[in-house]
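The structure appears right after this line, and notes come after that.
Just one protein chain is left out here, and the rest sit where they should.
Lettered A, B and C in written order, each chain numbered from 1.
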Amino acid sequence: MSAPALEVRGLEYAYPDGTQVLRGADFHIHPGERVALLGPNGAGKTTLVLHLNGILTPDGGDVTVAGLAVQPRTVKEIRRRVGIVFQDPDDQLFMTTVRQDVAFGPANYGVTGEELDRRVMGALTAVGMAGVVDRPPHHLSLGERRRVAVATVLAMNPEILVLDEPSSNMDPASRRELADVLAGLEITLLMITHDLPYALELCPRAMIMNHGRIVADGPTAALLGDRELMSANRLELPLGFDPSLARPERLPAP
Amino acid sequence: MSAPALEVRGLEYAYPDGTQVLRGADFHIHPGERVALLGPNGAGKTTLVLHLNGILTPDGGDVTVAGLAVQPRTVKEIRRRVGIVFQDPDDQLFMTTVRQDVAFGPANYGVTGEELDRRVMGALTAVGMAGVVDRPPHHLSLGERRRVAVATVLAMNPEILVLDEPSSNMDPASRRELADVLAGLEITLLMITHDLPYALELCPRAMIMNHGRIVADGPTAALLGDRELMSANRLELPLGFDPSLARPERLPAP
Amino acid sequence: MSAGHAHALYVHGDSRVHALPAHVKLVALLIVIVAVVATPRERVGVFAAHAVVIIAAAACAHLSPRFIGGRLLIGAPFLAFAVLLPFVGGGDRVVVGALSLSVGGLWGAWSVLVKGTLALAASVVVTATTPVPALLTGLGRLRVPVVITEIAGFMVRYLEVIAGEMHRAKVAMAARGYQPRWAWQGTALATSAGALFIRSHERGERVYDAMLSRGYQGRLPQLGATAATRADWARALALPLCAAAAAALAVIG
Partner (left out) sequence: MHIPDGFINLATSAGAGVTAAGGLGAVLHRVRTTLSERQIPLAGLAAAFIFVVQMLNFPVAAGTSGHLLGGALVAILLGPWVGAIVISVVLLLQALLFADGGISALGLNVVNMALIGVFVAWLVFRLLTALLPKTGAVLVGAAAVASWVSVVAASGGFVLEYAWGGTGNAPVSTVFAAMVGVHALIGIGEGLITASVLAAVLAVRPDLVYGARLLGVRRAVAVRADRRATATFVLAGIAAALLLVVVVAPHASSAPDGLERVASDHGFAWTGQASAAAGSPLAHYSVAGVPDAGVGTILAGAIGLVLTFAVGALVLHISARRGASRSTDDAVHR
């Protein structure tokens, strides 16, 4: 067995105002796995993700990335390996042009010149946003900003890609194009989403989070088929959706 | 024929940096209609919505709400009638507690005391957020914030409700609960969404916008069935979705 | 900088000082500060009296000495430069150890330090017992023009917007491997200041649009500003008037 790409043990966290959010979250993900993280609003998914590269510091428990414990000393290295796409694109984009913003990450890790250009244009092309490269990111529509936000992280070539609802606000074609891009990457993937068919399509494995804990973990199709589990966690398949029609054929078998 | 609840004629708009967005948008909506506004990212949907209550002033064309032209003099009255839920909940929520935020709109129109309380709690209950009434809105999760954002507008009892992607970031159960609430209102509804099954469920009529113009207008089911039209506008039904299984039975016939 | 520092000034409580209307407290504060500033610097005893007045007010407000001390420290760096005065001052000199110090400079340093510290302590008592919006309402009652209080109100709100935008940018930068050695790093500050301005401005504009959309007419729905009774005035002004009397005696005598 290889060492887990991502290991989270007994994670606890309360926000400074006292709201207890994480209550002992536990899981691990092996290199190359693609895992969906599902759960109701307010379950603590985003809070969990912010621990994976040391943006939040846990009150208890620990996080290990590829064998490296997340600590102030390791944080820079870890942030090179773990790329996070935030839930709100406005949290992600801060430079004056889209080009600068996408270049920011790789440039911090010493990429320069042509290689930098290549990365920037490659990432933007992957999300279909090569056309806006010289516009200010805050003058884009929300869906466009979300696509650029994904590009800023793709450009860093992370080993582990964590996406917090990447497909929301995207138009349906962009959503499919993103799925194609993600499916084509050789990468460990953790994706939060409320779009269950999307999770089924992309991730053979899923975890359900509620009240700050992982309450279920298993093959996505099996979890989505468990009616009781689903309704206990405010999950339900859309009207008119038939899982048997959705063929996650592009996925490696779990 | 009754006067249109909402009439838009030849609307043109360019942002201050020169980006031309609206290029002659034209449509009208009758009282009580429920209309979905579909279209790719960057089509101009959000920009269009910001014209409906005079937040943006058109460069050309005009907007009429219930027979009243949108003008500086009529703007206060129009804003009472047209409630807009913004695409980004962070733009919508600005007070220090959720209660104050939801009370803000009705209070501006003179609602006070018990009636105000009733409105606030009613709206929050409708979106399942009565429990966070005394928390600061910027300390909520994104999905929770979106639900509160919808409540701030519901509390105003508008005649015309305009929602810019209300269901994104919501968990599946909240999404369905919102659909139930919206279906129960006697109201004119214009809803932007990228969730086509959701549009089909809630709105008998749909319009497709692209490049700043309305390029199609008709029964939702018919538009979603037109493959060519759909793919020309970056729209597609999710894998595994079978429109014939989705029964929009709660809707009045178009 | 954490978001919302504008609120960190206020210490929640239900003391009598908290309950006083804001404009009354502002008048009281002004009296104390004028008294402190007017006191001749040689009258050390009178400064002690002022200190007693301020400490009494702080005690009524249930503010701990620790809290006041902490807030004074924030102001300290600026007052600390008074330390230079004895070296650069003119006039007679005294020799203290190896140093030759200007007598006038020493008095100057003392004066700046004691007056600055007392005034700072007095204003800490008021800001710690009055929420910012109430202070603005208080200013309005004292006939400060509406344009000023309105702009100030927006300023307080937008402080949070800007702090929020700065914070978002910082987190986003950190997440993509940026580790600045100086937070302000000359060029980084200069280049990001422009972007920060536009971002904050546009976010502020969108928030304002959302307010307009919900019927905002230039005035927030008011939650009943309290009017001041004669008893309020008497209670609020008792201590400051003591300070004023002490100062007046000192100036005359």
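Following the convention adopted for this analysis, contacts are C-beta pairs under 8 Å (C-beta built on N, C-alpha and C of every residue); 3 or more make two chains touch, one makes a residue touch a chain.
Everything numeric in this text was worked out from a predicted model, so none of it was measured.
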Chains shown that the absent chain touches, full complex: A, B, C
Identified contact with the non-displayed chain, of C:L20, C:A57 or C:V114: C:V114
Touching residues (missing chain, whole complex) on subunit C: 1-4, 6, 9, 26, 29-30, 33-34, 36-38, 40-41, 71, 74-75, 77-82, 84-85, 87-91, 93, 100, 102, 104-105, 107-109, 111-112, 114-116, 119-120, 123-124, 127, 132, 135, 139, 145, 147-148, 150-159, 161-164, 166-167, 170-171, 174, 179-184, 186, 189-191, 193-198, 200-202, 204-205, 208, 218, 251
Touch list for subunit B against the chain that is not drawn: 16-18, 138-139
Contact footprint on subunit A, counting only the chain that is left out: 15-16, 50, 54-57, 72, 75, 96, 136, 139
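The working rule: only the chains that are shown with their structure count from here on.
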Numbers and ranges of subunit C residues touching at least 2 other chains: 203
Set of subunit B residues in contact with two or more other chains: 88, 90
Complex interface listing, subunit C residues touching subunit B: 3, 157, 164, 203, 206-207, 209-217, 221
Subunit A to subunit C touching residues, read off their complex: 53, 55, 76, 79-80, 84, 86, 90-96, 104-105, 108-109, 136, 138, 152-153, 156
In the complex, subunit A residues that touch subunit B: 15, 17, 19, 39-42, 46, 87-88, 90, 136, 139-144, 147, 165, 168-176, 194, 196-198, 200-201, 231, 234-247
